[in-house]
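Below is one structure, written out as structure tokens, with a few remarks after it.
Note that this complex is displayed minus one protein chain, with the remaining chains in position.
Order of writing sets the chain letters: A and B. Residues in each chain are counted from 1.
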Amino acid sequence: MTIAEVEQGRLRSPFFPRQAELDRLFRWHEWKGYASADGFYDTTLEYFSVRNSTGVFDLTPMTKYRITGPDALDYLNRLVTRDMSKIKPGRVAYAVWCDDEGQVIDDGTIFHLRQGEYRLCSQERHMAWLTAAAIGMEVSIVDETEDVCGLAVQGPTSFSVLQAMGLDGIENLRPFGLTTFDFQGTELMVSRTGFTGDLGYELWLTPDKAIELWDALFDAGKLYGIMAMGTEALEHARVEAGFIAAYIDFLPADVTVRTGRSRSPLELGLEWLVDFKKPNFNGRRALAEEKRNGSAWRLVKLDIEGNKEAHNSYIYAGKKGGKNIGFVTSAMWSPVCKQNIALGTVQAPHGKVGDKLYVEIYYQREMHWSRVMAEATVVDKPFWDPPRKRATPPGPY
Amino acid sequence: MSERYDTIVVGAGHNGLVCASLLGKAGRKVLVLEANDRVGGAAVTREFADGYSVSSCAHLLYQLQSQVTKDLGLKVELARDKLGTVALSADGKHVRINGNDVSGVGDEDVASYRDFRKRMTRFADLLKTYLNKTAPRLAKDASKSDMLTLAQLGFDIRRLGRKEMQEFLRLIGMNIRDEVTERFESDLLRGAVSFDAVLGTHLGPRSPNTIMTYLYRLAGSHARLSQPAGGMGSVTEALAHSARENGVTIRTGMKVKRIVVQNGRAAGVETESGETFSSRLVVSNADPKSTIMNLVGARNVETGFTRRVHHIRMRGDAAKLHLALDGLPSIAGVEKREFADRFVIAPDEVYVERAFNHAKYGETSAKPVFEITFPSFRDDSLAPTGKHVMSAIVQYVPYELREGWSDGARDAFTKLAIDTLSEYMPDLPQRITASELLTPADIEQQFHISGGHWHHGELVLDQFLFTRPVGGAHQYAMPLDGLYLCGAGTHPGGGVSGAAGRNAARAILKSEKVV
Partner (left out) sequence: MKTYDAIVVGAGHNGLTNAAYLAKSGLNTLCVEKNEYIGGATVSRNLYKDWKYSNCSYVCSLLRPEIYRDLDLARHGLQVTPYGGGSVFMENGDYLGSYPDHEVHYREYARFSKADADAYERYSADTMRQCRFIREFLMRTPPDPASFKPKDLKELAYLGAKFFEMGEQRMYDTIRFWTMSVAEYLDEYFETDVIKAALSGSGIIGTALGIHSPGTAYVLLHHYMGDVDGNMGAWGYARGGTGAVADAICSSFKSLGGELRTDAGVEQILVRNGKVTGVALSTGEEISAKIVVSAMDVKNTFLRCMDKNDLDEDFYHRVKNFKIRGSSGKVNIALGGMPTFPALPKGSPLLDGDMHFIDSMERMERAYDDWKDGTWSKDPYIDMTIPTVSDPTMAPPGKHFMSCFVQYCPAQIEGREWTEDERQQFGQTVLDQVADYSPDFKDLIEHVEIRTPSVIEDEIGITEGNIFHGELTMDQLMFNRPIPGYAQYRGPVGGLYMCGSSNHPGGGIMAAPGCNAAREILSDLKRPAITPANFGDD
């Protein structure tokens, strides 16, 4: 008997049949082996659905680990930099985890599903690191990526959509809270989380009811401007929200080849996630030393003059240029802020809030390349941060 | 917490005692806790049969560093010094080795062995300097003294002279088999030298790295073998005495259950019996794996470090065979006075290699190699009058036997070992009145050494100097404030040398000032 070969092409999420029906662009890329759409109809419209109505993004390829066992909390507390004992059941924590050198391996969300039962969710895969972290601990780590599928339902009307879908009590769900509903006999977990910086939810359930969930959601959303969205729209939304992404704004330290290319949470502006009051966590010693001696890099949010997008630009301290002090990692024109924005990494001590830096922008118009040195102001707040994101209950549409 | 100490040393092995004694001498208030009923760890003398005693693990002294004896003013009484080596041949035509001299071989081998030893002892002397120092950090921000040590190492290697330096850099990673086959005609000589290089390791003569283990053996007294009066236990008794003189409290029968960690610091220990002792520093003489994984607990240190510790290779292959004899066995071609010497069964380097092959697959050697002594021959405290004990190291006996260790497996190997010995000592079986085989699994159990490995971690270049026990934690201080290691698992490694204990004490005194 021949053993069947593993799937040679891209995996299809359980939502794929519905997405394929909607797809008019035929633009897909790969995300952890899954086919993931760049967009479905018009990426600009999809982007605006997040800011104007509701966009639905397929989260299934996110890596998900179920973490249980008597040491689960101790395990997580040692794994991530923030204090997980403060995250009660029904709450979700955004967290980063580091290697012993205090370099970020990845960021992700940890769902405290039930007492002592957690789900860690991240863009990249980490079974090897999580297994190493479990040496000497009584904890079980199960990869449930394929057992749980998910949809991000994001945008100002998302609350109304879910209410219309019949999720009673959703109005009480606070940001970073999670709750469960019965959905056609299956448990539907809803968390008030997202990667868009707007009002939004993430819906999780087993793949057998995926199509039903999609249909119920889109039925309920008909009057609320619901749209499927692809990665391009999401990417714009997350830059406006000031969120960082692995392999774009930082590299997972455990698989970074060149020394000095990884970053610490302090260097990524995530010091608020680092709780030095915890006596031990991975990277603590190195981070404490970094805190004492100062960081080498600093992540900056840049408000750039003009309207030329600063993709891959070098950053300088002065208008004349000279030696660059860093580079832009994410850049875009923000349609909703009407602002030329970017995320970048610069060498300390540059990049303090309020600093005026310069970015070298090359842009092309009809085969003609031009260069500008544009002033860029370091800002501290997310570019897009509407109050509705935080309101509980959220306002109706 | 009952009493407060400056430093608690976990384990009264010889390194723990050296460390404790030096700390005590410097005025620290030190408590040593030993799980067994007597001090010594694996360096003890123990009765294994009625009236018959033997050094339980290490049975010959040759690595005790002069720096240690000097610093502690230690005097070890010897039953016998400068033991010769008789490389046994079944036909009675043995080869005898004494220091740089070898007899029973051709003239060319005699000269070649002398050359070989000369070079090896020179390299070993170079090594010795660094065995008695903390291995430096390799880092741009390393301390001045680290930089100095590195520079000095470079300078010392260069000072060997162009040709010798080239030889040193070439030989250090090489295997012993190539060297002995290039140099010696005599099978027995090749076998005996190969044997010394692989003793206590999970390596065969063809394994690269075995020149280094050979040098390590020489780095002390040039492998001048001696037998302490009263067995190895008297060395550690002397160390314990020195420690007490220096104000150290030693308590035996106190098995440490865990090292107490408070606010990210080692703060004391808790014993199996439930007693707690608090201290500013905890120094563990236990091996790195059991210290970190069992006593401290992975949760109190970071993941990368845990993973490195988890991967320390420390599966022992050396067993101890103890025989109570009603008289000395006869060995063809060996005079009675020679029973004071050391016998080696390793007829040639291929034999040794084949013995090793089995260990790779979790099997015991079909034809094992032996280091045999009759300690009672010069020390009548060890056996009833007219009777004798044989103390032998037998390789290869894997820690993890494929089918698992059982009494049956132990008995089967004991029989095989005795059968092998009988090829050289035909009347041995009739002389045996009692026997004991300590497999590495037994050694782990009785002496609390993970894997029963006498070096507390395989002594190989990738677990040496900068990377012993693990890279980045190789300067005795562990990545948990207040916790130090001082056992054989740290630089430079095992053997009754005291170097690790002394280096650790010096590192502690340097960085942990009394407030």
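Here is the rule we use: contacts are C-beta pairs under 8 Å (C-beta built on N, C-alpha and C of every residue); 3 or more make two chains touch, one makes a residue touch a chain.
If you're wondering where the values come from, they're calculated on a predicted model, not measured in any experiment.
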In the whole complex, not just what's shown, which of B:Val460, B:Ala477 or B:Ala504 touches the removed chain?
B:Val460
Using the touch definition from the top, which of B:Arg4, B:Lys93, B:Lys360 or B:Lys510 touches the missing chain?
B:Lys360
Only one of A:Glu46, A:Asp71 or A:Glu101 touches the unshown chain, namely A:Glu101
Residue touching the undisplayed chain, where the options are B:Gly173, B:Gly327 or B:Pro426
B:Gly173
Chain B residues that touch the omitted chain in the full complex:
137-140, 157-158, 162-163, 165-167, 169-174, 178, 182, 203, 206-209, 304, 307, 311, 313, 353-354, 357, 360-361, 460-463, 466-467, 470-472, 474
With the missing chain put back, which residues of chain A would touch it? List them for me.
1-8, 10, 30, 32-33, 100-101, 125-129, 131, 143, 254-260
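The rule is short, and it goes like this: only the chains that are shown with their structure count from here on.
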Centre-to-centre distance between chain B and chain A (centres being mean Cα positions), rounded to whole Å
53
Spell out the residues on chain A that touch chain B in their complex, using ranges where they run on.
71, 74-75, 78-79, 99-101, 129, 132-133, 135-137, 279-285
Using the touch rule from the top, collect the residues of chain B that touch chain A in their complex.
261-265, 293, 297-307, 310, 479-480
